[in-house]
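Just passing along the structure, written as structure tokens.
Excluded from the complex is one protein chain; the other protein chains are retained at their positions.
And now, subunit A:
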Amino acid sequence: MNASKLSKKRKAVTRDVEEEAGVFSGDELNVGDINGALSDNANELSSDEEDSEIELIDDFSDDEDEDEEEELDSDEIPSDGEEPLKKKAGKPVADLEVPTNDESSSEEEAEVNFRIEKDANGNDRYIYDEINPDDNSDYSDIDENANTIGNIPLTFYDKYPHIGYDINGKKILRPAKGEALDALLDSIEIPKGFTGLTDPSTGKPLELSQDELELLRKVQMNEIPAEGYDPYEPLMEWFSNKQEIMPLSAAPEPKRRFVPSKHEAKRVMKIVKAIREGRILPYKPPSEEKEESLDLVSFDLWADEAERPDHPMHIPAPKLPPPGYEESYHPPPEYLPSNKERKTWEEADPEDREQEYLPTDFGSLRKVPGYGEFVKEKFERCLDLYLAPRVRRSKLNIDPESLLPKLPSPEELKPFPSVCATVFRGHKGRVRSLNVDPTGVWLATGGDDGTVRVWELLTGRQLYSVKVSDEDPVNVVRWRPGKDAVVLAAAAGDDLFLIVPPILDPELEQASLELMDAGWGYAASKPAPKASEEKKTTPPQWARPSSALADSGVCAVIPLRYVAKSISWHRRGDYFVTVCPGSSTPASMAIAIHTVSKHLTQYPFSRRIKGGGPPQTAHFHPSKPILFVANQRTVRAYDLSRQLLVKIVQPGARWISSFDIHPTSSTASGGDNLIVGSYDRRLLWHDLELSQRPYKTLRYHRKAIRAVKFHPSGRYPLFADASDDGSLQIFHGSVTGDMLSNASIVPLKVLKGHKITGELGVLDLDWHPREAWCVSAGADGTCRLWM
């Protein structure tokens, strides 16, 4: 059979399956088609059956299609018998259903249930369809097929080709038996060696010869495939333990079996001869002496010594330290333990003792006993040698002094304040601010009681006092720099007061008053501000004080409308800047620059300074037209002449409390140096040339730093800070003219004296303009002069 035939057969099989599906689903079926197919199928099936037999033997089938075939094939004869039955049964069903929904029946008659035929007379004859008594019955089709012969044995029909009759009286033919199929199969010719497989190498159908098939079978059955091999051949016993009566050889036993071997004798003689000659010595146990001599060294081990580089991992055992004086049998008397030491030594556990022996004086050698722990000590040493892990430790053998940084001695750094010389008492409540006047004679203070007081610095005598505010504390007092006039600026509540205290000699007082009065003319000549403007941004008008205040020396009042916490004068004494750090203050009005000669107040900043909250404090640069403004986290430098932001300093503190600019560094070294104090306990030194970040961060205070200040004159490189922990710290901070060397900072002194009241210690500090003295204002209501 060729491939085409094979495929055709497969098609037939599939169609067969389809048809079956059709039957069960009740789909429309072409009767004629079915018939044709059926007949065809019958043939094909038989051939198929034969094929499948071979396939069974081969068992090569793996395809799904073949599986299907196998399923079919595996049903043996009974199924074969059934199928035709079923197929035969399929036809009548189709027939019966014709009237209801068959196409062919609808062709003949449209909707009538009778046929018109001509009878023998030529008349019309209506032939009605048989009425199905129960056409809604489900069992009708099964009943149609039933054999109606009743309860008689089938053997009665053995002679006939049919086995009974159906309900229509038609003969039910005997189904095809095996013999018939066989006969059919016999009639079909199959080529010899047909396997149904395709040789993959040639593409032609694979044909196997009988030998090959046999070989395959043997392989399959686990038999030896060789031809003619018999695994169960009968055993022939050629050699056995049975004594045969007749020997294989009849030769007599040779003589050599009875005579001693000459060869052996020869060999023995050889040994005997060797022993006689002394070549072989009989065994003698080695003597003791010989063993002794083995212990003795008889050669130089280091005859060809070669130095080997020391292994880096090898650590030689450390040597025991040499004995000290206390180990002597007759030590100096001071090494002998006192009674107490002896007692503690005896009481201590042997492991805890620092020395394993007690120094003893035996006086003379004959009195020295044996040392009881000798063996134990040596044993422990042995244990150490092989059990103790060795670690190399590098011991620093340097003088600890050399580690210390070289600092100038305090004597060289003198003078600096160290002693409290004067205490200024008089303020009720805290002293918020103080300032030493530029001549260094007076001290101005302002406190919670709303008074501004002026003291004689050296004696502590109060010279002048004015109560500028009844309820608000005086936040800050600052003297005007310059010796030509004496003006004190004080901020209390919302107002600024410019005071010429009546403590001066008349000429100076006159000069100061004239200076203050000069501005009124400007104020008067200036056009009055418009009402609309006045609301927000108009700078305040300087006012004359009330008569009571005017009598006590107040010359002018500036209503700032917000609480100013910081005043800083320009070095010429014509301007001063105030800062109102309150959070309610509008950004544009926080910083104000006041001109004394013109009685003018200006707000230089229209917008809020970026980053870091409201401004805290501001200072003019000591020599350049630069204004430094600090907000909570940064310090910014603005060039006033060019109106530019020059620099931003980032101290890294969370909340800057105060800062100060080195008075001379910009002229001496070209760069500015800044100290910044912060509420988070840090004191930061900035070198603006170096970086935005602090050059040194000093954290020696336990509480917030309130004020920092450089010594105003260039003579003493000192600075100080005041903290809430009640102490002032004095540092030496010198800036050299050399650009390469950094500023050297040396802590000098902690000044303690102020009592901490209400969590506050020292609130402000100031330096004497010429001497190395400093003044501090405490929360305890006192000020102190340190010198």
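Definition applied: a residue touches a chain if its C-beta (ideal position, glycine included) is under 8 Å from a C-beta of that chain, and two chains touch if they have at least 3 such contacts; residues count from 1.
One rule holds for everything that comes next: contacts and distances are computed from a predicted model.
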One chain isn't displayed here; going by UniProt, is it "Pescadillo homolog", "U6 snRNA-associated Sm-like protein LSm1", "Subunit alpha type-1 of proteasome" or "Ras-related protein Rab-39B"? "Pescadillo homolog"
So one chain is hidden, and I want to know which residue out of A:165, A:335 or A:603 touches that hidden chain in the complete assembly. A:335
Only one of A:253, A:300, A:470 or A:505 touches the unshown chain, namely A:300
If I consider the whole complex, including the chain that's not displayed, which of A:662, A:711 or A:749 touches that chain? A:749
Of the listed residues A:120, A:221 or A:365, which contacts the missing chain in the full complex? A:365
In the complete complex, which positions of subunit A touch the hidden chain? 285-286, 294-308, 313, 316-317, 319-320, 322-325, 327-335, 338, 340, 357, 359-360, 362-366, 368-379, 381-383, 385-391, 396, 398, 400, 403-405, 407, 409-410, 418-420, 422-423, 700-702, 725, 727, 745-753
